[in-house]
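Here is chain A:
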Amino acid sequence: MSSDILSFIIFLPALVAFALMITTKDVNTIRNIAFLTTTVILALVLKIYIEFIPSEGMQFVTNVPWIETYGINYYVGLDGFSLTILMMIAILIPTSYLLLWEGRTKGYWLNMLLVQTGVTGTLLSLDIVLFYFFWEVMLLPVFLMIGSYGFGKKIFTTIKVTVYTMAGSLLMFIAILYLGVAYHNEFGVWSFAYNELMKITTIEYSTRVWLFLAFLSAFAIKIPIFPLHTWIMDTYKNAPTGAVFLLSSIMAKLGVYAIVRFMIPIFPEIYIEFSIYFVAIGLFGLVYFGIAALMQDDIKRMFAYSSASHLSFIAAGIFSLNEYGINGALYLTIAHAIATGALFLLVGLIHEETGFKTIKDLGGIAKQAPILTFIFAIMLFANVGLPGTNGFVSELLIIFGIYEFNHTLGYISAITVVVGASYMLWMFQRAILQDRPEGSPVLKMRDLKIKEIIGLTPWVFLVFLMGFYPDIFIDKFEPTVTHYLNDILHIGAAK
Partner candidate 1 sequence: MISLTSYAFVAMMLFSIGAIGVIARRNIFVIYMSIEMMLNGINLFLVTFARYHFNMDPQVITIMVIAIAAAEAAIFLSVIILLYRSRKSLDTDIFNTLKQGEKS
Partner candidate 2 sequence: MNTNLLVWIILAPLLGAILNAGFYFYHIKKEKVSELTFSLIGTGTPLISFLITLTLFLRMNEEGIIFKQELFTWLDIDKLHIGMSLLGDNLSIFMSMFVTFVGWLIHIYAIGYMRGDNGFGKFFAYFNLFLASMLILVLADNPIILFIGWEGVGVCSYLLIKFYYGKAENVIAANKAFIVNRVGDFGFILGIVTLFFALGEVDLSFSSIEANIGNASSELLVLSGVLLFIGAMGKSAQIPLYVWLPDAMAGPTPISALIHAATMVTAGVYMVARFHFLYSGIEEIGLLIAYIGAFSALLAAIIATRQTDIKKILAYSTMSQLGYMFIAVGLGFYSTGLFHVFTHAFFKAMLFMGAGGVILAVHHRQNIFDIAKHRAITPIIKFTFLIGVIAISGVPFFSGFFSKDAILAAAFQEGEYLIWAMAIFTAFLTAFYMFRLYFIVFVAPTKHEVKYEYTSRTITIPLLLLAVGAVAAGYLNLPTILGGEHLVDTWLIQLKSNTIHMSHLTEWILMILSVVVAGSGIFVAYKKYANFDIYHPEEETGLIGNKFYIDDIYNTLFVQSTKKVSTFIDKVIDEKIIDGFIMSSSNTFVNIGKKVSMTQNANVRFYAAFMLVGMTCIFIYLYITLGL
């Protein structure tokens, strides 16, 4: 029974969504039931978290045939990597509901539920075709959300982001098919499970490089890695808050996760060989996006760049090939998801209450909304990497990791310390702190309601708990990282 729990977690939101679609018409009922669903999932994930044993293998596995002729199985399972991200998703989504509570339509909530299914499915799939299926599933509700509930040039934006992402997915799909055929040619049977595809030996080097790049393109677009990042600017600006939150806090991380889950086992030598380029690109992205964020006038675009900056840093950590870097990168995914997610939700709140357009129009929120300012400041400092918050632990580990990988790049990576602080503090000053003249629309800003405070409190608590006591969290996924490095990449053994 416990091994079915993963399937339950994956499909529950979709089933609830379909049920709601045909039964109720009332927005509030839909919203309440959706919220209830997400809390149920949170409870289940907590149960898994407690039962999980931090060793190297997959747990809670389900493996049943799906499309037998081509060896595509419904193969889901959980290990250290997926567990941390699953925990993160399960905690983040209910709170986001609380902060999006008022003024939405039916479709908004239904789409949020469907995205949750897609995201969880992507996370837990171990069969690569199943993974692809869920990868596409998680795109479609976001497409609908941006197109229906967005702002500005929403149709253009949603088509741009969907087509861009799908272009990458298409390349990945071609690579998947190639791998499947190669496996069939070598072993005589069809299989698409990730641990089976690892065993292919007959593909020659140059083809492997192309396959690697094809896979990577899909993930690099999602994360985003320079230069495949230009979709984020319009998207984050024109998308509704819920979509932005999902895209940046959750879906981008799945790009990172997918690199670790599928690309490391299947292409280990190429991964090691190209790692230095990607660490360099990641660090370049960190600085490039960070500087670009400075002069942004639209607060959402600024956060888009900031998000991209941190995600590039995470990517650099993932490619650093040692325990510090990869553990740090995983920790930063969680830290970033919480901090950036909170900031996006709060900014969305401000946008809805005041209708502002640019940072120039804001200011003086601190006097109107002290609790909001307080939480905003905490999340801002977590983003900047203040010691005592989870941001610091993760950035420190990544710096250690990149330094061990390459001394020069390690020195460059420490720039993260300065870059984030500059644009964040300047934005904070102009948008929140300094006084506004009378009659400005900002003065309509209200402080956080009780449910919003209740929703955000666990996040604040986590930020500090993860900052002061990181070991209890890192222990859950560290053995998996060690396993990946030692057994799959054979790096630890060489040390």
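On the choice of candidates, all candidates are chains of the complex that A comes from, given by their letters.
Here is the rule we go by: contacts are C-beta pairs under 8 Å (C-beta built on N, C-alpha and C of every residue); 3 or more make two chains touch, one makes a residue touch a chain; residues count from 1.
Model, not experiment: these values are computed from the prediction.
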**OP:** Mark the candidate that touches any copy of chain A in this complex, from 1 or 2.
**Re:** 2
**OP:** Enumerate the contact residues on chain A facing candidate 2 in the complex.
**Re:** 160, 163-164, 227, 229-231, 233, 288, 291-296, 322-324, 327, 364, 366-367, 370-371, 374, 381, 386-388, 392-393, 396-397, 399-400, 403-404, 410-411, 414-415, 417-418, 421-422, 425-426, 429, 433-435, 468-471, 474-475, 478
